[in-house]
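The other protein chains are all here in position, but one chain of the complex has been omitted.
This part shows chain A:
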Amino acid sequence: MRQRTTFIQKSTAPFSPSQATLTQDALTIQNLDAAREERVTFSFDELPSEVWQVLRACHQIHIRWASSRAYETVSPFSSRVSPGIHVFFSPVEGAAVGEGEGATESVCVLLKKVFDDGLGCESVEKSFITPPILSTRFASTAAYQFYELLPSLENLVTYIQQKICGRDDEECFRRAELIRSADSIDINYDSISHALTMSGFWSSAPEGQKGWSEIIRKHEGGTDQVEVGLLGADKASEPEEIKMGGLLAAIGKEKELKPALFSFPARHHLLPDDARYSVTFSPSTGLHPTMTISMARSSLEQPQARPDAACALHAYLTLPSSVFGDKYQLSTTDPLFLNSHNLVALRAVAGETDLEAPDWFVSRWGSNWLLELDSPSESDQSSEDWNVTIPLHLRYLRPSESGYRAASIPWPVVFWACTAEDGTKMSMNPFDRVNLGWEGLFGPRTMFYQLHPSPGHGDGVLVEELDVPVLTLKEGGSVFGSQVIELGTVAVIVLGFLWVLWKLGLVARSSGIRSQQGQRTDKRDKAE
């Protein structure tokens, strides 16, 4: 089990050498005001058999989880995904069909066991979506993708403590508990490295603490590495690069913290703090809600990439199946429609885009949408917020007692994508992060500048709740139970049918009489 801990301090945060003291077998940290990344690499024999049995059937599996609380990011950890759990999965190539089926179900079984028993994951075929069907760009994403809004990782903490930590390994228990306060969690496995890595990001020390205070010890067996970095990031001379400087240590191996200064090309770059957006749905949206992404105009300057770089603003939406976009409506090239919404184009869409199906006939989790957004022109002097609107539609949901059901929609991620210089090798970055769903829709040499989600309203949550009107159904002798609807419909239709039959019967009878008595024109009036 290799372990790497990185503390990232902002340049404004205080640091004195006494806050970090390295001894023979441990590093002691005191009140360190910093963001933190924790990365742990497991080999197969350190994992429970139920985990590696599933992993053996995976060509690659990547799990991304982000908290629904708003959090700040720091460079080089500036990338984001929408709140919830995202799973990207490719099965082993050439797996026999029968074998593959078993494996795809077991992925869901394991996900439920590890994350939440309530996950809407049945099997890869039924619950996962396949990558973009309308992509106009080179796509490099996993074969299958799953998403669900998962507010808490409580289950993961318990799973690690019970199945991975040794019985008396208090250190392991304590570290697992840290997950509760994590802002995002990544899990990566691919069949080439044969290793499972898990990393977490904390934008600051857990609530109620002044900073990080802990003792990081060397691994008990002494065989596995424990690396710690105390770093700060700065702009490098090249726009593609990030420069980092600070102190590094391999615990148990080195006696002193070593100063370090290095730079590397990076995919994800930080925008200034004021580059913020917020997401709202206007009240009383009916069955056709419109998502509004509001950005302060001042923050919408193009990122400081190379002068010759082409940049475009994008939003990547993750919509649960209860909400969907009309791909025909959104992929239009009509400038009037696009301008009225401040959209440029729909770049990619994947997942459930059926325009008619009710939610209960949609088995997969939902859909992803990559939209290019318009940005205000330089001559535009208005000071109002720049609003991008995305027309969406609601599926019919099952009846409920109240007549409404909630649909929770995670905020999209909003970012600039800029071209980077040819030959830039992003993967040299020791903190590189890929398989986020959206970044694979761009070429490998693209730089991303993420805007910061900033909930204006009180609860600080990056999830919008919509009230979806549904059939009001009060079971148990109330006025509008299902039986009343059933019997009422049948009664009215039978009565209507009998009325028309009666009129037809009168006609049939009168024609019989008429054949004997001859013409009687007033018959109709009598029948009336």
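Here is the rule we go by: a residue touches a chain if its C-beta (ideal position, glycine included) is under 8 Å from a C-beta of that chain, and two chains touch if they have at least 3 such contacts; residues count from 1.
To be clear about the criterion, contacts and distances are computed from a predicted model.
Taken from the listed names "Geranylgeranyl pyrophosphate synthase", "Glycosylphosphatidylinositol anchor biosynthesis", "GPI mannosyltransferase 1" or "Mitotic spindle assembly checkpoint protein MAD2A", the protein name that UniProt assigns to the chain not shown is "GPI mannosyltransferase 1".
The chain not shown here is touched by just one of A:45, A:93, A:256 or A:356, and that residue is A:356.
Within the whole complex, the absent chain has one touching residue among A:173, A:262 or A:404, and that is A:404.
In the complete complex, the hidden chain is touched by one of A:105, A:122 or A:190, namely A:122. Contacts to the hidden chain, counted on chain A, fall at residues 122, 126-127, 284-288, 328, 334, 336-337, 339-341, 353-358, 360-364, 396, 398-399, 402-404, 467-473, 479-480, 482, 485-486, 488-490, 492-497, 499-504, 506-508, 510-512, 514-515, 518-519, 521, 523-525, 527-528.
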